[in-house]
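Taken from a larger complex, these chains appear in their original positions, while the remainder are omitted.
In order of appearance the chains are A, B, C and D, and numbering begins at 1 in each one.
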Amino acid sequence: MLFAVTMRVSLPTDLDPAVRDDILAREKAYSQELQRAGKWPHIWRIAGQYANLSIFDVDTNEELHQLLWNLPLFPYLSVDIQPLAEHPSDIRPS
Amino acid sequence: MLFAVTMRVSLPTDLDPAVRDDILAREKAYSQELQRAGKWPHIWRIAGQYANLSIFDVDTNEELHQLLWNLPLFPYLSVDIQPLAEHPSDIRPS
Amino acid sequence: MLFAVTMRVSLPTDLDPAVRDDILAREKAYSQELQRAGKWPHIWRIAGQYANLSIFDVDTNEELHQLLWNLPLFPYLSVDIQPLAEHPSDIRPS
Amino acid sequence: MLFAVTMRVSLPTDLDPAVRDDILAREKAYSQELQRAGKWPHIWRIAGQYANLSIFDVDTNEELHQLLWNLPLFPYLSVDIQPLAEHPSDIRPS
């Protein structure tokens, strides 16, 4: 079950660089672990923005929430979510 | 080169059903032709909306514009576009 | 799996009254059938608005989309959707 | 008398963790006390957000205001309220 998730990042410009680097390293590891597990099949940078457009593949809303809530960057994100369904013009078998 | 494109459809509720069916049939054929050509790699229905989230894969802004402008539904669409780039956490080789 | 769905109705003021009555009768029957099936556990009128706040209980985004798309009033609705998850303070066992 | 209440939480990212934990513990206790008293019959997490959608059941606007104003998290909330009424399609006896 797919969801489109847009994440916009607002890190304080005066955040301690070591804290920042630690958060970003953990974020990257966490994201790549979910990508490898097939839960986060797409992540694109939105050009010119500190933001990404992602597709999540989860079994329930509950799972989606837990995955996002545990993002190391979560306290610095604004998140927008759109549940997705199959489009009748899609040529790929569902 | 990828773009996220959100299309929202507003068909007049009093549109002649035959005209409507014709537009929608041509739209579907046109979309599937572009999907088969690799220009429109993803199309998802946004759940509960007469709208879709699509990913286009084109060589230039010019090509993107021509593909969208020629959509049979174009006069009835509001379109939002985000240019995409590779995300540094993406595990897939670019 | 729960979703909060807000539906706002915009019927043209010059719609044929017989057409209108027919749509509204079919909408009511359809809604009550889904309520009895446990798919639409809550529907509230938003006071002073031609709008409702509803809770849907479905297995997938796909099912949510099909239920909403088939609403007789769908062409006259603007729809807003929020996927819901369990709240950690909720006292009810999940 | 029902109200739909959406609460969005904005805790400063540099809030003292002990202060934060204390506020959250008091918030949870307060919420559960109101749930047990039947004043707060539903609370759902909005998936992917630090936010909830709640239904309050109160006798007056005054009571609603007092319950919300006394939330330990109130200074950190943005709150949106919709008064609810019975929907004519609701199958449950009122």
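What we mean here is this: a residue touches a chain if its C-beta (ideal position, glycine included) is under 8 Å from a C-beta of that chain, and two chains touch if they have at least 3 such contacts.
Since the model is a prediction, treat every value here as computed from it, not as a measurement.
Chemist: All chains share one sequence here; work out the copy total for the full complex from the 4 shown.
Modeler: So the full homo-oligomer, as given in this file, consists of 10 copies.
The rule we apply is simple: only the chains that are shown with their structure count from here on.
Chemist: Centroid of chain A to centroid of chain C, CA atoms only: how many Å?
Modeler: Averaging C-alpha atoms per chain gives centres 28 Å apart.
Chemist: Where in chain B do residues touch two or more other chains at once?
Modeler: Residue numbers touching two or more other chains: 45, 47-48.
Chemist: May I ask you to sort the chain touch graph into line, ring, star, complete or other?
Modeler: Shape = other; not a path, cycle, star or full graph.
Chemist: So, with touch as defined above, which chain pairs make the list?
Modeler: Listed in label order, the chain pairs in contact are A-B, A-C, A-D, B-C, C-D.
Chemist: Per the contact definition, I'd like the list of chain A residues that touch chain B in the complex.
Modeler: The contact residues of chain A facing chain B are 2, 4, 27-28, 31-32, 35-36, 43-48, 52-53, 82-91.
Chemist: Which residues of chain B touch chain C in the complex?
Modeler: Touching chain C: residues 11, 13, 45, 47-50 of chain B.
Chemist: Can you check the complex and tell me which residues of chain A touch chain D?
Modeler: Where chain A meets chain D, its residues are 5, 12, 61-62, 64-65, 68-69, 74-76, 79, 81.
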